[in-house]
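This part shows chain A:
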Amino acid sequence: MTNRRGIVALAAAALLVVGACGTRVEGGSDAGVDTAAASGASGDAATADGGSQSEEGMVGTLPTPCGDGDASGATDQGVTDESIAISTIADPGAQATPGLNLGVHQAMTAFVEYCNSLGGVNGRALDLTLLDAALFNYNQVVQQACESSFAMVGGGGALDETGAQTMVDCGLVDVAGFTISPEKAESDRVYQPLPNATYQFNVGAARRIVEEHPEAAEHAAIIYSNLPVTQRQADRQVEAYEQVGFDFVYEQAAEIGELNWTPIVVAMRDAGVEYVAMSSTFEEFVNLQNAMAEQGFEPEVVDLEANFYDDAYPETAGAVADGSTVRITTAPFEDDPQDPALALYLDWLSQTAGADAKPALLGVQAFSAGLLFATAAKACGAELTRDCLVEQLDQVTEWDGGGLHAPADPAENLITECFIQMEVVDGGFARAFPDEGYACDPENVVELTGDYGEGASEDG
Partner candidate 1 sequence: MALLEARGITVRFGGHVAVDAVDLEVEAGAVTGLIGPNGAGKTTTFNVLTGLQETTAGQVLLAGDDITRLATHKRARRGLARTFQKLEVFSSLTVWDNVLVATEIHGSFSGGGRRHHERTVAAVIDRVGLGAVAGERVDSLPTGQCRLVELARALAIEPRVLLLDEPASGLDDGETRQFADLLLDLVRDGLAILMVEHDVPLVMEVCEDISVLDFGRVIARGTPEEIQSNQDVLDAYLGSELG
Partner candidate 2 sequence: MSRLGDTGRWGVGLALGVGLCGYLIAFQGGFSDWLTFTILGITTGAIYAIAASGLVVTYTTSGIFNFAQGAFGMLGAFAYWQLRYDWGWPAPIALAAILLVVAPLFGALVERVIMRGLEGVSEITSTVVTIGLLAMAIGIANIVWPPAGRRVDQFFAGESVTVGAINVTWHRIVIVVVAVAVAVGLRFLLYRTRSGVAMRAVVDDRSLSQLNGGNPGRSAMLSWGLGASLAALSGILIAPLLQLSVLPLTLLIVNAYAAAMFGRLKSLPLTFAGGLVIGIAENYSANYLDLNTTEVAGVSLAGLQPAIPVILLFLILIALPSERLRTGGVQRVRESARVPTMRSALLAGGALVVVTIAASRVMSTANVTRLSLGLATAVIILSLVPLVGYGGQISLAAMTFAGLGAFAMVKVADGPGPLVGLLAAAALAAVVGAVIALPALRLAGIYLALATAAFAVFMEKFIFTQSWFFGAGSIQVPRPEVLGLTFDDDRSYLVLLSVLFALLGTGVVWLRRGPFGRRLSAMKDSPAACATLGLDLTRTKVGVFAFSAGIAGIGGALFGGVSGSVSSETFLFAQSLPILLMGVVGGIALVSGALLGGLLLQFFSTVGENFTLLASALFVGPLITNFALVAPGLIGILLSRNPDGLAADLVTAVARAGRWVREGRSRPEQDTGPDPLDTATFERPLTPAERAAVDRALGLDPQELARGSA
C-alpha cells in the first residue's frame, strides 16, 4: 500500500553494499541458479557436474566449525546445555516488496540444518528464530532478539539504521549477513563476513576499466534514484572512482517510476558519455537501458553493482542488457565446476527449502556469516559468552567462508581487495574477468573522506 516506501525498500535492498561491491539482492526470483550449472536447485543431494563437492568435514577450504562436543552450562542469555539461540532478520513480509531477502532466511535455515547435522557447535544445537522485519519493524524485531537470543546471525534489514543503536544498547552481537546504513555498517558489536565499510570502496573494476577503456573512464555518467540510500551510494562511488582516474561528466538523480528517460539519454549522448553506472533497482535500470537502445545510444561500458547479479535482471531486460557488467565478490553460481563451499550451500539449501529454494548472493553471505559465528563460538568452548564471542571475532582478520567469497577482514571491518566482473550474456551471466578465481590487489581498495555518517556505538 505504499509507493516509495516499498520502492525505497527495493532500492535499499538493492544497495545492500557488502564488500563495497554490492551484493546480490533477492527479490524472489530464481536468482543466479542457471539450471545447467546448478546442483542444489534440483533438490538432489548429489553435487553438480564435475565433482565440486566439499570433502568430508570441510566447507570448501574451511574445516567445518560444527561438530559434537560436551559443552554445557547456561553461560549467557540464550545458551543452555543443549542449545544456542540465534536469530536471523530479513524482510520477506514487507508489504510493498514481498519476499524481500527470503533467501537469507532460507540460507540460515540451511546452515543450521547443516551445522546441527554434525552436532551443532561443541555439541550445542543451534536454535534458530527467523525474524521478519517487514521493512519497518526492524527495531521491534531487534528488541525481540534482544530478549531471547544469544546473537544475531546472518541477517540484515533494509532499514537497519532504525535498530542499530537498540542492538548495541542491549548488548547483542550481530554476525550480520549484510548491512545497509552506516549506522549499522560501522556499528560496534557488528561483524560481517564481507564487511561493508562505509569509508572504503572497492575500485577493482574501476581500475580495470581505466586500463581497458580509458576514454570511457573520462566520460563517465552515474544515475541514481533520489533516495538517501542510493544517493549516498552514488556519492561514494564517484569519490572512489575519481581517485583512480575517472571523470564523471554527468550525475543525475531520477525518480522511481520515471516514465521518460529520453532526456537523460540525450543529455548523456550530448556529453559524450561512454560509461554508465546506476544506483537503483534493476527495474529502473532496464527502463533506462531500453531508452538508451531506443535512441541508439550505446556506451562502451555499463558497470553495475552486485545487486544486479540476479537472473531477474537479464530476464526482464532481454537483449538490451547484453554486455552489461556486474561486479561481485562472491563465488559465481555459473562457475563450472562450482566452488565446493558454494555447492555445499546450494545442497543444503535445496534440502531444506526444496522447490522454493532461492539461491541468492545474500544467502551466500548469510551462510558465510553462520560459519563465521560457529567458528568463533567453537573457539569459546563451554564458556560461551557474548564477551568471548566478541573476543574471538576480533581475531578473525581473514575470512572467506571456505571459498564462498573473496577474503576480507571481519575483525577490522575491512573490505575485500578482490573482485570479479560478470557479464550479462544470453539472459544470464558469465564471467568476464578474471577467467577464474578473483582479481586481487591491495590497490583495489581506496579510502573515502566524504561525510557519510557514523556507526552506532556503545557510548552512544
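In this text, a residue touches a chain if its C-beta (ideal position, glycine included) is under 8 Å from a C-beta of that chain, and two chains touch if they have at least 3 such contacts; residues count from 1.
The candidates were selected such that all candidates are chains of the complex that A comes from, given by their letters.
All values derive from a computational prediction rather than experimental measurement.
Candidates 1 or 2: which touches chain A in this complex?
It is candidate 2 that touches chain A.
Within their complex, state which residues of chain A touch candidate 2.
Touch list, chain A to candidate 2: 1-8, 27-30, 92-93, 95-99, 130, 132, 134, 136-137, 139-141, 143-144, 146-147, 159, 161-163, 165-166, 181, 226, 228-229, 232, 252-253, 255-257, 259-260, 262-263, 266, 283, 286-287, 290, 294-296, 310-318, 452-453.
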